[in-house]
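Every protein chain except one is present and positioned as in the full complex.
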Amino acid sequence: MEIHAYEKLWLALALVLIVGFIGTITYGAAGAGIDMIDDKGGTVDPATLDQHPKFGDPGIERNGENSYDVYVVARQFVFEPGTTEPLRVPAGSTVTFHVTAADVIHGFEVVGTNANTMAIPGQVAEFTVEFGEPGEYGMLCNEYCGSGHHVMEGKIVVMEQEEFDSWYDQQQAQGEAEN
Amino acid sequence: MATASGGGGEFVDKFPDEAAIIKASFLIAFVSLGIGAFFGLVQALHRTNVLRVIDSADYYTMLTGHGVLLAIVFTIFFLCGVFHWAVARSLDRPAESALFSWAWVGLMTTGAVLATIAILGGFVPNLGMSADVLFTFYAPLQAHPIFYIGLAMFIVGTWLSGADWFLSYRAWRKDHPDERIPLQTFMVLTTMIMWYISTLGVAVSVVFFLIPWSLGLIESVNPLLTRTLFWYFGHPIVYFWLMPAYLLWYTVLPKLAGGRLFSDPLARVVFLLFLLLSTPVGIHHQYLDPGIAEGFKFIAMTNTMFLLLPSLLTAFTVVASVEHGARQRGGEGYLRWLGALPWRDPAFTGMALAGAMFAAGGFSGMINAGMNINYLIHNTLWVPGHFHLTVGTAVALTMMAGSYWLVPQVTGTKLYSRPIGLLQVIMWFVGMVFMSNAMHRAGLAGIPRRTAEPQYQNFEFLTPIGSIFELRVQIALGGTLLFLSVVLFLFNILLTSLGEESDRPVDSYLPEPLSGPEGSPRILDNLAMWTGIAAVLVVLAYTLPLAGIIQNGGGLFGGGLPVPATVSAGFDLVMTTVTSAFNTLWGVVA
């Protein structure tokens, strides 16, 4: 089978390009430390989400120095927390999100950032991000989830540490009072 | 070789029954194109807030119609017409049974009509019938059962169409035991084998999960499982759209440029690579899905990147074939030869512009395929920006441009107007430049896809260059130009079909390749072997992820429900059917 010399050259360059792409992505994963959403979040029964120890009352929990877990439930057409009240996190913290869906498939996107995942009933998307300076982020549902999909949005407020601490302690006290 | 030189004149004179099938397929394709494009116009104006004639809730009904009518009905009916033409012409024999051909046209049409009725039912609130589930119909969003039933009938229809072409091939093989498979037939057969393998996923999803579930026979489904089965089929369908465009680029575009195909063997290699690699990559649509381990995503990513190879090879071979035409027409220089091409011919110009757009779409596809960089653009407007360059231009514009050359062959009438045709293809190109570049940039600003009203209360989208307003204007303007382009196209084709018969409606002669198949290894034509390898690759790529999804995601039906006995018997039935279908296919191929 005869292949023109120029086409052989192109074939070789194309292979180099492909290997280069795979190399860049591998660097992103191994060198820059970007982790993929995967199966580490485990599964949850969407029918009994209300009784779940974490997703039954979703929100933020401190799990160490500067380190937090956030549980988020996506349902038609709200994020809990996020929509009716903002999701609050302290500045300079490491936050692990656990996102699931109660009814249909949703998306969870922090606008203008790389924090982006699918929310699938029965599955928990677990991922960790680092928040920097105080400020605000928008969040939205980026997977069509029904006739009100376009109103499904929310807000993340990154607060100063002291401000956050007093809000958090107040939440904890309220929670204990209710129990 | 010219169909005309066979002695019987044009295709329509030589193969009147086939021409009738092709005309019927094209007719349904073009009607769907008209309706789908109209929905697209309404959406482009609605989501940019330029003109709002519908409720935002109805936007999703239209979007479902737009996706299904254009990406499934238009593309697949058109490619069935092209494949029917290509097989009859390259084997130089009619189909084995015209009745059988009408059977698949009929079944596909019935399926398409049923699904469309279910979708349009969404506009009539009291009807109790809707299918606002978009093109991907992810459960647990649920459509009316006739949507899924129509879809299943449509897919079975495409299986029968493939059988039609395999039967033609088998009959031809009896008379020509030692010849190489003619290139166009080779392309059709490899594409159809890929289609058989990949549609198994959606068939299982629809027949064994979604139809029983929508009828209330089973209570729930495993959303990640049906989603994964969709994407098992959802990426190869991309190549099912693209392969007829490649067939036209390889076998017709060189002729339209005044040249000859640069290399027949490489064209075969390219189609085989698509057969092997199209299916074991579907997980790249699920990079951000929980419940699938990172390792499987990495495997899908590497397979996807190697899938660039056949497209990059195609870029070289097709451009070289076009360059050959330009040089034969007197072109000189490194790039000046481009001026010697027949730019006034809408069939040539449309396909050339479609190819140029595909080069750009190839780039945004590389970003989509790039596993971790996918975080940047996942489910943003970037993604529809990408596929309006690929299926929306590389495929759709090639099909429209190809129609200017193909339709006269099956009607026997001359194209009504070449200048209008030329204006139409250029308008499509310009409209898509506006719309698609704005969609890509909007995606980088985080604007989501599939959303009626991306105007939120809590935040504003920011774009580093230009403004969000400017992006909206570009999308609305581009969408309007694209719709007008479709109107011109349909008008031109309608008047063509009503025109007077001509002795020479079109120049249908196809020259032979510069480098023919005779020097290439015969193993390229061993379809049974390639089918086997493709099946093995699919098994390797999908067995473990599917097992994990079923095991961890609450079983086959989600929610931890026990598997009903009737359905698990049904599952055995699938396996038997699948195995016997494969054996039959194998028998025909070998």
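The chains carry the letters A and B, assigned in the order they are written, with residues numbered from 1 in each.
FYI, a contact is a pair of C-beta atoms (placed from the backbone, for glycine too) under 8 Å apart; a residue touches a chain by one contact, two chains touch by 3 or more.
Criterion: contacts and distances are computed from a predicted model.
One chain of the assembly is not displayed; among "Phenylacetic acid degradation protein PaaC", "Phenylacetate-CoA oxygenase subunit PaaA", "PacF protein" or "Ba3-type terminal oxidase subunit CbaD", its UniProt protein name is "Ba3-type terminal oxidase subunit CbaD".
Shown chains touched by the hidden one, complex as a whole: A, B.
Within the set B:Gly34, B:Pro94 or B:Pro511, the residue that contacts the chain not displayed is B:Pro511. Only one residue in the set B:Trp337, B:Trp530 or B:Phe557 touches the chain that does not appear here, and it is B:Trp337.
Taking the complete complex into account, A:Phe127 is the one of A:Phe79, A:Phe127 or A:Tyr168 that touches the chain left out. Think of the hidden chain as still there; on chain A it touches residues 4, 6-7, 9-10, 13, 17, 20-21, 24, 28, 32-37, 96, 110, 112-115, 127-132, 137.
Against the chain not displayed here, chain B makes contact via residues 1-7, 89-92, 176, 179-180, 182-184, 251, 255-258, 261-262, 264, 315-316, 319-320, 323-331, 333-335, 337-338, 341-342, 344-348, 359, 362-363, 366-367, 370, 372-373, 375-376, 404-405, 408, 414-415, 418, 421, 444, 502-518.
What we mean here is this: only the chains that are shown with their structure count from here on.
Spacing of chain A relative to chain B, judged by their CA centroids, is 33 angstrom. Only residues 56-57, 59-60, 63, 132, 134, 138, 140-141, 222-224, 227, 262-263, 265-266, 286-294, 297-298, 301-302, 305-306, 308-309, 312-313, 316-317, 320, 366, 370-373, 375-376, 378-380, 445-446, 448-454, 456-462, 515, 519-521, 548, 552-554, 558-560 of chain B touch chain A when the two sit together in their complex.
Chain A meets chain B in the complex at residues 1-4, 6-7, 10-11, 14-15, 17-18, 21-22, 24-25, 28-29, 34-39, 41-43, 45-47, 99, 103-105, 107, 109, 111-118, 120-126, 136-151, 153-155.
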